[in-house]
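Sharing a structure below in C-alpha cells format, with a few things to ask.
With one protein chain withheld, the remaining protein chains of the complex are depicted in position.
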Amino acid sequence: MAMSHRRMMFGTRASALAGALLLAWSAGAAAQTTYVRGNDGDPETLDQHKTSTVVEARILRDLYEGLVIDDASAKVTPGVAESWTVSDDGTVYTFTLREDAQWSNGEPVTADDFVYSLRRIMTPATGAKYANILYPILNAEAVNTGETAPEELGVKAVDDKTLEITLASPTPYLLELLTHQTALPVYPPAVEEFGADFVSPEHIVTNGPFRLVSFAPNDRLVAEKSETFHDADSVKIDRVVFLPIEDRATCVRRFEAGEVHSCHDLPSEQIASLRERLGDQLHIAPYLGTYYYALNPTRGALGDVNVRQALSMAIDRDFLAEEIFSGTMLPAYALVPPGISNYVEDGPQLPYANTSMLDREDEAIAMMTEAGYGPDNPITLELAYNNSENHRNAATAIADMWAPLGVNVTFNARDLPAHYAMLRDEKNFDVARAGWIGDYSDPQNFLFLNISDNDGFNYGQYDNPEYDALMDEAASEGDLDKRATLLAEAEALFLRDLPQVPLLFYSSTSLVSPKVEGWVDNVRHVHPTRFLSLSE
Amino acid sequence: MTDAALPTAPAVAGRSLWATALRRLMRNRAAMVSLVVLALYTLAGIVGPMVWPHDYATVYSNYVKVPASLTPYPRANTIVPGAERALARARVEVDTVDVAGETVTLGLTASREIDPRITRYLDRSDLFSNARIVETGDDGRSAVMEADIARLTFVFGTDSNGRDLAARILVSIRISLMIGALATGVALIIGVLYGATAGFLGGRIDGVMMRIVDVLYSLPFIFFVILLVVFFGRNVVLMFIAVGAVEWLDMARIVRGQTLSLRRREFVRAAEGLGVGPAAILRRHIIPNVLGPVIIFMTLLVPKVILLESFLSFLGLGVQEPLTSLGVLISEGARNMRNAPSMLIFPSLALTILLFALNFLGDGLRDALDPKDR
Partner (left out) sequence: MLRYAVRRLLGAIPTLFVIITLAFFLMRVAPGGPFDQERTLEPTVMANLNKAFHLDRPLYEQYAVYLGNLLRGDLGPSFVYRDFSVGELLGAGLPISMLLGACALLLALLVGGTLGIIAALKQNSTVDYLVIAVATFGITVPNFVVAPVLSLVFGVWLGILPAGGWEGAHPAYMLLPVITLALPQIAIVARLIRGAMLEALRSDHVRTARAYGLPARLVVIVHSLRGAALPVISYLGPAAAALLTGSVVVETIFGIPGIGRYFVQGALNRDYTLVMGTVVIVAVFVVLFNLAVDLLYAAIDPRVRYD
C-alpha cells in the first residue's frame, strides 16, 4: 500500500515533467489533451503509396480518411464515401462522396483526387511496396508492370462526388481492401508541386481527423486535431504524439513510468508478470495472423506427405502457446485464423486437433516407422529461422518434440533479410519458420500463399492443380457462401497435403492506460485515435 | 654483426626474465587466488557438463523458468494440480488424489473401459515417474493408480525452454572460455607483431600500416560477419578468427604507440649501436617492454569478446542451440530480468567472477613482468 502510494507520487512527478516539456514546446496550449502513443518503430515513410507496415498504418489512419474506414472495432464504416452501390455481377462499385469532406487547406475532397491517388500507386515509377494489394481493380497489374498506361486503370470520376471502381472479377473483400492505408487519397496539387517531398510537415495536405505538425526521424511525430475534418466535433483528442519505440521492453517501462498512454506490441516473455502487475491494462486479443513452418518437399523424406503429417502431429502446440509464447499465441491446426470474415462457420482443421498428445505421438512414430524412419534410421533436418528469442525458443522446443520420431534437428539462424532472401531464392532449408499477418479480413489473403505460381510466399513449393483450380474458381465466384465453401475445400486440400505446418495463431498484445477510453480490442488490432478519448 | 653471438644472450636473459616474473607472481596473493579460480573455471568448463546431474539440452517442459532453489521440485501445492493436468486429456475423471511421502495415489473413473496405457500420461509429466495401475474395478471403468513423485533440483532455476540453468552455465563457460582464449590469442599475436613492426620501422611504412588499420576499423563489421557466414558456413572456429581479426586493431595501436616511444630510448639505441638486428631488438627489448599495457588490454579484451559473441550468435555466426555461451545467456536474461531474475543473475555472476579473476591475474602479471623492477 505504502509502496504503491509512493510509486504513484513519483510516477506523477515524472509524467508531470514529461507533460510539462510537451506543453512547453506546444507553447501556450493549456487545456489540450495530448495522447502519447507508443508506436513500435519509426515510420518508413508517410507516403501512403510507399508504406507497407502497421507502424505507418497507425499514423496514416489518423492523418487521412479513405472511402471507407475501420471503426473502433475494425468494422468497415463509411468514410469519405457516404454510400455505395455494387453492380449485380459484383464488379462495379459506385461510391457517393460526402459533400462536406475537406482537405486540411479547406479544398473539397473530390472523386478526381481518388482517381489520381489510385493511378499514382499503380504507376511503376512510384515504387509502391504494396501496390499488389489493389490488383483486383481492373488493369491494375498491367499498369503496375508498365504494360498499360495509368489512364486505363478501372477507376473513374463520374462527377466531383461520384467515383466508380471497376474490378477485373468480383472481389467480395474490396471494401476491406479499401480500408488499407494504400487506398488513402493524396492531395494531387501537393504531389505535383513537391514530388516525393509532399509528405514534409510544411507541404503535406491531409483529409483526416488530424493534421501533421512535425516529424523528426526516430524522435517523434506530432499531429493535431484538424478543424477542417467533417466530423471534427466528435474528435476528443487535441494532439497525438507518436513515439517510435522499437524496444518493446522500453515501451513497457515508459508506460509504467506514465510517459506513454499505450503500447502496441509487448515482449511475450514479460506477459505473465505484466498480467500480475497491470491487470486489465494488459489487452490480449486474437489477431489475423498465422505462425507456421514451411517444409521443403524437395528434401528427401519431406517429400513424403506422411512424414510431413507425422512431424506436424508430434508438435505440442499447447506447450508452444502457453509456455514459449506465454499465452500470447493460440494453438493452430489450420492456416486461416478464426474470426475471419467471408468464411465458412467451422473451417477445416487438421484431424488430430483434439487428439491427446500421447496418442498423436504414438501415431506419428508409427507413421514415421512406416515411411522407413525412426530412431534406428534417423533423419537430420535443418531448421532455419530469422533470429529472435521467441523463434529460437520455439525451434528448440519443436526439435525436442521431434526427437522421439528419430529426427535430429540442426539450426540455422539468420538475420531477417538473409532468412527471407533465402526462402525466396535459394530455398536451401528443410524446415523454415515463417509467419503471415493478414492485410484484410478474408481467407483468400491466407490461402493465396500456397498457389503454385506464388513464388514469393509458396515456401512449401506446393504444386497442386486442384488447389489452384479451386482458388481460381473462388476468385470469380460472386456468391459469398459458395465462395466460402470453395475456399474451405482448398484449405482442406492444403491441410491434407501439408506443405506448410500451421503452428500458432497470433494474438495482439497491448498496454492501455486506464485514462484512455474507447479502446476496443479487435482482430485487426486497429485503434484509430479519433474514436478514443482521454480522461484525467 | 655476428650471427653466432646473438642467440645465446637473449636466451639466458629470457629465462631469467620469466623466472623472476614467475617468482614475483607467486608472491602476489590476489593473482594466485585468481589463478585458482581460473583453473576451477577451466575444470568446470571441461568436466562440468559431463558430471552435472542435468544435461544442458534436456527440456523439462513442466518447469519453464522456475526460480532458483535448493529444495527439489515439485512443490507440494503443485503436485495435485500437476496430476490432474497430466490426466486431463486422458478422458478419465480424477476422483481422489492423495499424496503420501514420495508417492501419489489417484482414484479414477471413466465412462468407458480405462486403457492401461494411461500411465504414460503421468510418466510423460516431469513431476512423476514409474506410474502403475494398482487396482482395477470390476467393470474396468474405475482404477487406482500410483506414481512416484520425481524430485528434481534446479539450483539456479531453469531457462525459457525449461532447461537446467546450472547445466547451461557450465557448458557456456566451456564455450566462452574457448572464445575468450582463442579470439584474444589471435588478436594478441597479430596485434603485437603488427603494432611493434609498424612502430619500430616507423616513417612511411608505419604510415601505410596504420592507414590499413584505419581502413579495417571503418568497415561495417556486421557485413563482414554476414559475409563470413555466407562464404564459410557456420563454424565456431571461424567465429574466433572473425573476432580476433577485428579486435587486433586496438591492440596494434597500443603496441605501436609504445614502440614509437621505446625505439628512441637509450637502451634501444645502444643495442642498435652494438649492431643488434631489428628482429632481435624487437624480441629482446621492444616486446618485453610493451607487455605491461598489452596484458592490461588483454584483460579488457576478454569480456568484450565474450559479449560480442552473443551478437555474432544473433547473426548466425556464433554457437547454435542447444549449445550456448555466457553472452547469449546474459542477453536472454536481460530480457527476462523482471519475470525470471535468476536467468540474469547467475550467468552474470559467472561472468563477473571470471573477469575479476582475469583482471587480478592480469595486474599481477603486469607487475611481475615490469622490466624496470627487475
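Order of writing sets the labels: A and B. Residues in every chain begin at 1.
Assume a contact is a pair of C-beta atoms (placed from the backbone, for glycine too) under 8 Å apart; a residue touches a chain by one contact, two chains touch by 3 or more.
Nothing here was measured: the structure is a model prediction, and the numbers come from that model.
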Among A:V68, A:A131 or A:L288, contact with the omitted chain is made only by A:A131
Filtering A:E99, A:D159, A:D247 or A:E466 for touch with the omitted chain leaves A:D247
Touch rule applied to chain B and the missing chain gives residues 28, 30, 207, 210-211, 214-215, 217-220, 222-224, 226-227, 230, 249-250, 253-254, 256-258, 260-261, 264-265, 292-293, 295-297, 299-300, 303-304, 307, 327, 330-331, 333-334, 337-338, 344, 348, 351-352, 355-356, 359-360, 363, 366-367, 370, 372-373
For chain A, residues touching the missing partner are 7, 9-14, 17-18, 21, 25, 42, 44-47, 50, 52, 124-132, 141, 144-145, 196, 199-200, 215-219, 243-247, 249-250, 253-254, 256-257, 259, 386, 415-424, 435-437, 455-457
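To be clear about the criterion, only the chains that are shown with their structure count from here on.
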Between the Cα centroids of chain A and chain B the separation in whole angstrom comes to 40
Per the touch rule above, chain A residues touching chain B in the complex are 249, 267, 269-270, 272-273, 316, 319, 323-324, 356-358, 387, 389, 392-393, 395-397, 399-400, 410-415, 418
The residues of chain B that touch chain A in their complex are 59, 61, 64, 89-91, 117, 120-121, 124, 160-162, 226, 229, 234, 313-316, 320-322, 332, 335-336, 338-340
